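Only one protein chain is missing from this complex, and each of the others stays in its spot.
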Amino acid sequence: MMTTTTPVKAEARNLSFFYNGGNHALKGVNMPLYENKITALIGPSGCGKSTFLRCFNRMHDLYPGNKYEGQIVMHPDNTNILEKSVDPIEVRMRISMVFQKPNPFPKSIYENVAYGLRVRGENNKRMLDDKVEEALKGAALWNEVKDRQQDLAFNLSGGQQQRLCIARALATDPEIMLFDEPTSALDPIATANIEELMSELKNKLTILVVTHNMQQAARVSDYTAYMYLGELMEYGDTDTIFTRPTRKETEDYITGKFG
Amino acid sequence: MNPQPQANTLKNLDEVRAMIKRHKLNDYIFSIIGLLCLMVGLLTLLTLFIDLILSGYPKLLSASFYTDFPSRRADSAGLLSALVGSSLVMLVTFFSAVPMGVMAAIYLEEYAPKNWFSDLIEINVSNLAAVPSIIYGLLALGLFVYILDFGQSILTAGLTLGLLILPVVIVATREAIRSIPIAIREAAYAVGATKWQVVYDHVIKYSFGGILTGVIIGMARAIGETAPIITIGALTFIAFLPPSPITTAAPFLNFEWLSSGFTVLPIQMFSWLSRPSEAFHVNAAAAGVVIILVTLLMNGFAIRMRYKMRKNIKW
Partner (left out) sequence: MLAALSAVFTTVAIVGILLYESYGFFEHVALKDFLTDTVWTPLFENPRYGILPLVSGTLTITGVALMIAIPIGTISAIYLSEFASHKVRETVKPILELLEGVPTIVFGYFALLFITPLLQKIFPGLPTFNMLSPGIVVGIMIIPYIASVSEDAMRAVPMSMREGSYAMGATRFQTAIRVVTPAAISGIVAAYILGISRAIGETMVVAIAAGQQPNLTFNPMESAATITAYIVQVAMGDLPHGSIGYQSIFAAGLVLMLMTLTLNLIGHMTRKKFSERY
């Protein structure tokens, strides 16, 4: 099923990252993201998986003193998105992100979803209406909120808020979507909803997900990467990683002997 | 598979870049406007100061300005009685506000049970801090001047300003106390200290710096306050000094000065300023420089100290 003909959407090449103060959080990571696939990052906390994910939308640029080395190249245009000359805003317009805790804005449901479009200068009401509806449907939230789109987003449940954040990220047709432990603040039913949603979303875009939950990685992802102390220990298709890991460390982590 | 949006994005990459450029222009424009807005305050302070010095320098440089009493003639009028008056009033203010404020704060932080009563006091303190200063003047006029019959004296003025800065002292002290971690207190209790020992040996000691900055800021405010002192009816033309607080004969202290009439720096400045003659405006400017220097120095010292403390202390 996994063939070499699957195109690569983006790849990290010898990526290192230093936090302000010199903490060497990523050490020469090489890893591809295949198009229309879900890649999961697992590893004990502090292993650098979230740091790695946040390189993809240059989130680290928000805080002074952080430093990247190496490349993240996006295909098919071959842009190194870590290049100084590439504006982080441009990167974020192509790659959207869903956070660990739902972080809706203090606005209506409608305005939350429309935010990305508004930020891009889109003010055409019909266009916005269509896109918001499409995104809410895409995030499996439409049926629950279609009659109260003007309600404040804070009034939704945690799971609904997270789906709203997915709709928000979806509305701008991103090429890649990053999920940073998207279900760690949610109950099992809401978690199942989000996982199902991710499996559907991969038909439209490429997904990179950080998860602390190995079952989740096994359930949703096509490829899995195991990281430890800022290094990529093992990468492969999910079935292989979970059934026949090549490295002892990976096996220990997966079987729960450590981590 | 739906390759449509991706193809779109790529084709539009140049458009996206142009749009980002446009949007970022707003960032630059706002940065400039923001800096300009910040400059308004800074420039005002600077203009004010330069204007005062330029208008007041003939007086500022003459030593007699600081040793002369007020006079009907602008060129021989001086600040002496105001300088002495301000110092004495501050003395009263310090002794009325600081012990009271610090004790109140310690009680509120360390002793008071959390109930409707402590809430009431809390709301009270924050509201008092926002009561216009002239209202304190009315309070003093009714209570100190007439009901308690202290007259228009140094005592009245000092107590009035003491009440005025009481909330400042209380708030600063509470913040200082609150920044001491529970762990320190628990460590002291763990070796068997009583509540009072904990408060005395640790809480007061460690929050001393914070209390001091609060006291200095409060006193700086009191020195510059004009409205409440006018309201109690301070005289502006005082060509004498209050009796000295220290005497040569036993018991070496003399409290007659408390009931003496007085003037203070801002009142003296106000009285010069409200004369139509421009010659007196020079005096007002010079007095302004003295007032602003004293308050800026005090505030500057306190603010510096606070920033330093924040940097140094890491519990």
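Here the chain labels run A and B in written order, and each chain numbers its own residues starting at 1.
Note that a contact is a pair of C-beta atoms (placed from the backbone, for glycine too) under 8 Å apart; a residue touches a chain by one contact, two chains touch by 3 or more.
As the structure is a prediction and not an experimental result, all values here were calculated from the model.
Within the complete assembly, B:Leu38 is the residue of B:Leu38, B:Ala187 or B:Ala279 that touches the hidden chain. For the chain missing from the display, the contacting residue among A:Val29, A:Cys55, A:Met97 or A:Ile241 is A:Met97, taking the whole complex into account.
Contact with the chain that does not appear here is found for just one residue of A:Thr172, A:Thr206 or A:Thr238, A:Thr172. Note that of A:Met74, A:Ile89, A:Ile109 or A:Ala218, the residue touching the chain absent from this view is A:Ile89. Across the interface with the omitted chain, chain A contributes residues 57, 59, 62, 64, 89-90, 92-93, 96-97, 99, 101, 103-107, 115-116, 118-120, 165, 168-169, 172. In the full complex, the hidden chain is touched by chain B at residues 20, 23-24, 26-27, 30-31, 33-35, 37-38, 40-42, 44-45, 47-48, 51-52, 55, 99-101, 103-104, 107-108, 111-112, 120-121, 123-128, 130-139, 141-143, 146, 163, 166-167, 170, 217, 220-221, 223-227, 230-233, 266, 269-270, 273-274, 281, 284-285, 288, 291-292, 295-296, 298-300, 303-304, 307.
Just so we're on the same page, only the chains that are shown with their structure count from here on.
Rounded to whole angstrom, the centroid-to-centroid distance between chain A and chain B, based on C-alpha atoms, equals 52 Å.
Across the interface of their complex, chain A is touched by residues 1-2, 5-6, 8-10, 13, 16-17, 19-20, 22-24 of chain B. By the touch criterion stated above, chain A contacts chain B in their complex at residues 36, 76-77, 87, 89-90, 93-94, 119-121, 173, 175, 203-204.
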